[in-house]
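Supplied in structure tokens, the structure appears directly below.
Every protein chain of the complex appears in place save one, which is left out.
To keep things simple, chains are lettered A, B and C as they appear, and every chain counts its residues starting from 1.
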Amino acid sequence: MSPGEKKTTRYRVRVGYVDTDQAGVVHHSTYLRYLEAARVEYLRTHGIDYKKFEIEGRSALPVVEVAMRYKLPARFDEELEIETWVGVVTRARLRFDCRVWRGTELLTESEITLACVRMPEGALQSMPPEILRACGE
Amino acid sequence: MSPGEKKTTRYRVRVGYVDTDQAGVVHHSTYLRYLEAARVEYLRTHGIDYKKFEIEGRSALPVVEVAMRYKLPARFDEELEIETWVGVVTRARLRFDCRVWRGTELLTESEITLACVRMPEGALQSMPPEILRACGE
Amino acid sequence: MSPGEKKTTRYRVRVGYVDTDQAGVVHHSTYLRYLEAARVEYLRTHGIDYKKFEIEGRSALPVVEVAMRYKLPARFDEELEIETWVGVVTRARLRFDCRVWRGTELLTESEITLACVRMPEGALQSMPPEILRACGE
Partner (left out) sequence: MSPGEKKTTRYRVRVGYVDTDQAGVVHHSTYLRYLEAARVEYLRTHGIDYKKFEIEGRSALPVVEVAMRYKLPARFDEELEIETWVGVVTRARLRFDCRVWRGTELLTESEITLACVRMPEGALQSMPPEILRACGE
């Protein structure tokens, strides 16, 4: 759960009006959109253009597991920072660990686990070497 | 703008918590989701299974124009009714006209215009005969 | 994880076009919307009108933890069934356990944990007696 010496990225997002609900806070489902954008930028930073990866590799990295704890709510127009690192990477699984921050306040903690599938059939396959290289320590 | 003698359908939807924003009302973008579901049901009622249409016809009906007027807001947990009919159908365009009702109160009025494209290239083509039959008067 | 003798509800949802992504399957974030609607119906079935609960009780039940495993993808226009029951209820927490089914195929399994807060401040408080009665065994 601690990024330690691992490569981490920080992705900034501004909370939109549509991201809120009638409780006046960001809806819990919205964070999955923020985290997805942060993962795409993580991969880009580490040499993987995910769009090309899907097209040229005829592969995809679908989410197979989500775990998220919500500690403090975010509100409209706040600037948040998504800290992302790879918690676990094996031939079968790639787990991104994420913390959403508002300044020094920790809002959510999560682990998002991806598998690798061959497209368009969707059959499970091993993580390709370029993913292992980009996401390993 | 009046459904007159045309075939209309009525589709019911219950407003979800996620559909609201911090103003305590349904966000204006949410209605496009409701209207899309209502169009799929309109087509089903008139003999078109839109999923099969896309797969077997190698075609799609993308939205090319949206016009919507918002008169009254909807709120969480309300049951709404989407009245849908075909306002215009030609070989190039199919325009669905929709009213969102809460009981006898008219909340929104809209016209959603679709074109027909060949997939996966996305090139424009004429409306297929089955659409003309299903959506004509 | 097994509903056993507990009260369960089954909520049906039809997959919308907007619910899909370019991989041709339901986006992982979409299920949180389905599950939320299923929880509102669970509460209604067991005597709690959640809208009234928020207004009259000056309280809310925000999501504080999400855990979801995705086993099989859902696709456009499929009819899904959300099986929902209360896995754990204490004075501090209410955990809904959910399975999303397509016929006899299990698509996702999840546990969604809610806390109870006083509104509009958002301070944590004990689960009200009516929630304990409605959601206890």
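The rule we apply is simple: a residue touches a chain if its C-beta (ideal position, glycine included) is under 8 Å from a C-beta of that chain, and two chains touch if they have at least 3 such contacts.
What you are looking at is a predicted structure, and each value in this text was computed from that prediction instead of being measured.
> Please identify, in ascending order, the residues of subunit C that touch the omitted chain?
17-18, 20-25, 27, 29, 75-76
> Counting contacts across the full complex, list the positions on subunit A that touch the omitted chain.
So the residues of subunit A touching the unseen chain are 14, 16-18, 32-33, 36-37, 40, 49-51, 76-77.
> List the residues of subunit B that touch the chain left out of this view.
23-25, 28-29, 32-33, 36, 60, 62-70, 73, 119-120, 122
Note that in this section only the chains that are shown with their structure count from here on.
> Specify the chain with the shortest distance from its C-alpha centroid to the centroid of every protein C-alpha atom present.
Central chain is C.
> Which chain has its C-alpha centre farthest away from the C-alpha centre of subunit C?
The most distant chain relative to subunit C turns out to be B.
> I need the chain pair with the most C-beta contacts, please.
So the chains sharing the most C-beta contacts are A-C.
> Need the CA-centroid distance for the pair subunit A / subunit C, whole Å please.
23
> As a quick test, compute the distance in whole Å between the mean CA positions of subunit B and subunit C.
So the centre of subunit B lies 28 Å away from the centre of subunit C.
> Can you list the subunit B residues in contact with two or more other chains?
Where subunit B meets two or more other chains at a single residue, that happens at 17-18, 76.
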